[in-house]
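One chain of protein is taken out of this complex; the other chains stay put.
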Amino acid sequence: MSIPALTQKLLAAKKIKGLSFADLEQILDRDEVWIAALFYRQATASLEEAQKLADVLGLDSEDVAELISYPTKGLGPVVPTDPLIYRFYEIMQVYGFPIKEVIQEKFGDGIMSAIDFTLDIEKVEDPKGDRVKVTMNGKFLPYKKW
Amino acid sequence: MSIPALTQKLLAAKKIKGLSFADLEQILDRDEVWIAALFYRQATASLEEAQKLADVLGLDSEDVAELISYPTKGLGPVVPTDPLIYRFYEIMQVYGFPIKEVIQEKFGDGIMSAIDFTLDIEKVEDPKGDRVKVTMNGKFLPYKKW
Amino acid sequence: MSIPALTQKLLAAKKIKGLSFADLEQILDRDEVWIAALFYRQATASLEEAQKLADVLGLDSEDVAELISYPTKGLGPVVPTDPLIYRFYEIMQVYGFPIKEVIQEKFGDGIMSAIDFTLDIEKVEDPKGDRVKVTMNGKFLPYKKW
Amino acid sequence: MSIPALTQKLLAAKKIKGLSFADLEQILDRDEVWIAALFYRQATASLEEAQKLADVLGLDSEDVAELISYPTKGLGPVVPTDPLIYRFYEIMQVYGFPIKEVIQEKFGDGIMSAIDFTLDIEKVEDPKGDRVKVTMNGKFLPYKKW
Amino acid sequence: MSIPALTQKLLAAKKIKGLSFADLEQILDRDEVWIAALFYRQATASLEEAQKLADVLGLDSEDVAELISYPTKGLGPVVPTDPLIYRFYEIMQVYGFPIKEVIQEKFGDGIMSAIDFTLDIEKVEDPKGDRVKVTMNGKFLPYKKW
Amino acid sequence: MSIPALTQKLLAAKKIKGLSFADLEQILDRDEVWIAALFYRQATASLEEAQKLADVLGLDSEDVAELISYPTKGLGPVVPTDPLIYRFYEIMQVYGFPIKEVIQEKFGDGIMSAIDFTLDIEKVEDPKGDRVKVTMNGKFLPYKKW
Amino acid sequence: MSIPALTQKLLAAKKIKGLSFADLEQILDRDEVWIAALFYRQATASLEEAQKLADVLGLDSEDVAELISYPTKGLGPVVPTDPLIYRFYEIMQVYGFPIKEVIQEKFGDGIMSAIDFTLDIEKVEDPKGDRVKVTMNGKFLPYKKW
Amino acid sequence: MSIPALTQKLLAAKKIKGLSFADLEQILDRDEVWIAALFYRQATASLEEAQKLADVLGLDSEDVAELISYPTKGLGPVVPTDPLIYRFYEIMQVYGFPIKEVIQEKFGDGIMSAIDFTLDIEKVEDPKGDRVKVTMNGKFLPYKKW
Amino acid sequence: MSIPALTQKLLAAKKIKGLSFADLEQILDRDEVWIAALFYRQATASLEEAQKLADVLGLDSEDVAELISYPTKGLGPVVPTDPLIYRFYEIMQVYGFPIKEVIQEKFGDGIMSAIDFTLDIEKVEDPKGDRVKVTMNGKFLPYKKW
Partner (left out) sequence: MSIPALTQKLLAAKKIKGLSFADLEQILDRDEVWIAALFYRQATASLEEAQKLADVLGLDSEDVAELISYPTKGLGPVVPTDPLIYRFYEIMQVYGFPIKEVIQEKFGDGIMSAIDFTLDIEKVEDPKGDRVKVTMNGKFLPYKKW
């Protein structure tokens, strides 16, 4: 799986317009991370959202049609090589089992949903070096017995 | 790589003592996730921390020696099969590139450290179903030029 | 990941007692597939369920403790070699995208939960050869926007 | 292996005509899942079926020729990254061995055919959240001895 | 997956008794290849077959119990390294698509069953070098439409 | 590795001419499976064979040149996803070691050649369902000692 | 992931101009290895750096825009086949654990940053054969406890 | 491949004796990294070196015999999960091609030997955070033409 | 697949007796490389050869029985990590296609047998550094047409 062509177009248009994701957050009334996910075709816009985006970025109707279609998700590769993305893989490798222990102790047998889920990114200024704060918030889903 | 034998011993002792990770948080003055990471030998205790844990859980001196040694990290497999852990892999697959875009827009070219890094898990009660809140906080490291 | 030792013990005890999964369904008031999943440590028993099973199959308290603990799930290998299990992999390879199209048309962008989920197996007698009927029933989870 | 170009054409034509798979079910007298499988070139149409589809969707004779040819099947990747499709992989990982136990107990040594096989998808409305019901029905094939 | 311990025991007993698979073919009234598959736990004996084998090879009742249980099949690795077994992988790599073309031309869309299936091996003497003749015979299964 | 462009051209020309592989067997005086292997560029034609084929199928001189060149063989993927081809992979997984035992018992340490090798496919009509008969015939090559 | 098209353009322009990386080091006031990393889009130029490079190599404004964008990093493949690059993989395979032991003994539990990091290459002339000297210099990052 | 049992024994003895690799450097007159490589059985001691080590660490004659034998090298896994070791994999992924360009420009077509090769690790104190300095020094080997 | 236990026993016995493979070549009247292959259970001894070896190395009858049995061959891993063995993988990666071109030009379409095959290793003394000479000699097998 590779980055969709539309992603390049959206990123280029955004750059030319001089817009940040935070600006788009204002315009679309959606979180900047969700909008970035939409750019990479990992999320689906409503018609209204797609048209707002088309107005702002100068997209054509074909682009709108693609933005409201349901995408195939997951961008690979199996183990990411990009250092920024790899760190999230490393966190899963190193802290995956500890996270599982703590979640299960608090909630029982089940998972954190990655669907009924939000993800926010915040810049925390710090004189010793700014920090990235990533907040994930997913519904706990207990295993159903039958 | 597989789960260390000490992990089983620690988890069993903790269960017998009827202690939660939150209880251990009080005793060790470390976050419950970090303690769970220590249990899985993904983190290194100081001698003092190891001895406190030994007192509480009834460990012997060999266990203490292992807890203060520097472990080989990463617990595999390449793609996790456990559904709870897999969801974090899925988040990296689906939201990895969007996260990269937003972090870079806010900070420039660099990464969120997974070493100068903390991870907290909170239970957010919600009448429509409780939610898992995972907060990651890592120092931003800009790419050095030379 | 490999088949847990307890699985062998449970399957052997069940065979010696001459019990079918359908018999256990009567005793535990749980579906036979769920019970088989419990045998393979892919599901977690309540204390009551574990004790009923211990009574019927002659298990000791350590076995009970294991049955009520939250297991690491997923039994590998990546591509199954056993022909019966492989056919489910093949179904996912051949019908995965068609299933996605039809579910999305009926429900929108989201997934069928594999957690809030049940699975039943029925034998449908047929003079031209009996048939296996597998019914999966999972809650639809729409992608949250934020 | 990647999604065939014809698939895009068929999905686009279907969207323009405003037809659902359920509508095509009426027209072709085939199940909607089978038709979706045909769209993804995982199934083969008869000449009559292909021509009906060509009439409805405005296909040319080359498309008809392709729809009646026998395709190479299986759409990859080895482990799917799309969350909807992955859940079926997860079901195979978690419930594969339990399913094998129950089928073998009911039928003996053999498999559920994925060829003499049907698959239906139903939307079950539920006030707590609609549910996806997937019914697989395959002939049991006992291992031949010789 | 690895070679079962029972396989070593069966092969050793057969060698000590000075029996060939052809001899066992006489005794069990099953083909020598099927018997070799039973030795490797890729096939399931009837109680009668298992007991005949136990008599001939001096097996105990536990071995008999194992021979009549339904095994997990497929012996790996993904790509075989043993040159004799690799050649069959090579045949699939080189002649797989040509075989598919010819079978489909003769039978239509479907597969050769590997379950309702027999496999024989014959030694064809030849002054220029003896030849191995492998005959596979599987039921053709046409894809069901629904 | 992917299917060569010439393969599509040959298969299309054969279809337009209404020829079966059995018809080509008559014309080229080569087995239909070998001809299908030639179509997929897994075999090399003599100039005479290539020209006969060019006459029958209307090929140009470049096609002839390609048909007489020595191809890179093996069509991948590592584990085939097409159900028809996969069954041969499954046969190797399930029956590979048993075949090795029987061949070695009959011939000693060595292999069945996949080069000095023929493969035939026959349709065996059967009221309970027609059967595919695949006959492989390869020279036995004993391991040389030195 | 594959070599970007811009890399070819930059390398070709550099060759035509008869410039070495050492020459560019003079012009850009950056180390030659960093400049080579920029050529392969593994590093990001400032606008000033990109324009200097554009002047020297005759690039257009689109190239400048690409050079200042934040790239996806990591050039694959998983195990490199090029012998020069493979040797660095081999060094990691053979000396990885020993390096870890020595760094941990000197610094404690943590890592050498690959982000706050420089890499220099020097030619050391030697009558018995010139030597390549690679100096890596990365900040030590101790594991944070929390 | 996994860590040899002797490695654990050597590391434990070294810890009990309270020796650093720098201490062993004095005793053996070999670099500390080479000694760590010897501990992990990635290098071969002379009899004299092995006996010195045996005296210092209290090893028996079997250990000496193992230390002077030629080991199978490379400690896996294919992609390391330990964050410290992974960073060297990342350096190869990110800087591999740039390093190749610069080495080839300075030396021509060839490689840096990983056999006629030394590797040193130095701690560079720095008020902004100490730094790890890794120096690799390998003979350049030009490709032979013949 | 891993190194057989017998291999360790044979290598240890050979070392204790102070024998080289060249010495064993004299005793067994087989090439030293073939004998090393026998040690690693990649080749099969005749009873006479096995007994000679048993006399020289002090083996028991079980070892003899193992040496005359037909082994599963191929020692993995898929890509070797040992530098000496890797170089042969590298030769196949770099020179595989060129070798194919030259062999085909000289012989036509076919392969060099790895079964009817010998391999010799010679030490060629050279003042600029001794050289390893590996001579492979395999029967050419032309592709059979049928």
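Here the chain labels run A, B, C, D, E, F, G, H and I in written order, and each chain numbers its own residues starting at 1.
Here is the rule we go by: a contact is a pair of C-beta atoms (placed from the backbone, for glycine too) under 8 Å apart; a residue touches a chain by one contact, two chains touch by 3 or more.
On a predicted model such as this, the values are computed, not experimentally measured, just so you know.
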item: Which of I:9, I:100 or I:144 contacts the chain that the document leaves out; value: I:100
item: Residues of subunit F in contact with the chain not shown; value: 1, 65, 72-76, 78, 114-115
item: Interface residues of subunit I (partner: the chain not displayed); value: 3, 11, 20-21, 32-33, 36-37, 39-40, 42, 73-76, 78-80, 82-85, 87-107, 110-114, 116-117, 119, 121, 123-124, 126, 128-141
item: Residues from subunit G at the interface with the omitted partner, ascending; value: 15, 77, 79-83, 86
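Keep in mind that, in the parts below, only the chains that are shown with their structure count from here on.
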item: Cα superposition angle of subunit B on its copy subunit H, in degrees to the nearest 5; value: 70
item: Chain centre separation (subunit B, subunit C; CA means) in Å; value: 30
item: Distance between the centres, which are taken as Cα means, of subunit G and subunit D, whole angstrom; value: 48
item: Shared interface positions of subunit A, touching two or more other chains; value: 33, 72-76, 78-83, 86, 90, 93-94, 97, 100, 104, 110-111, 113-117, 119, 141
item: Arrangement of touching chains [line / ring / star / complete / other]; value: other
item: Full enumeration of touching chain pairs; value: A-B, A-C, A-D, A-G, A-H, B-C, B-D, B-G, B-H, C-D, C-E, C-F, D-E, D-F, E-F, E-I, F-I, G-H, G-I, H-I
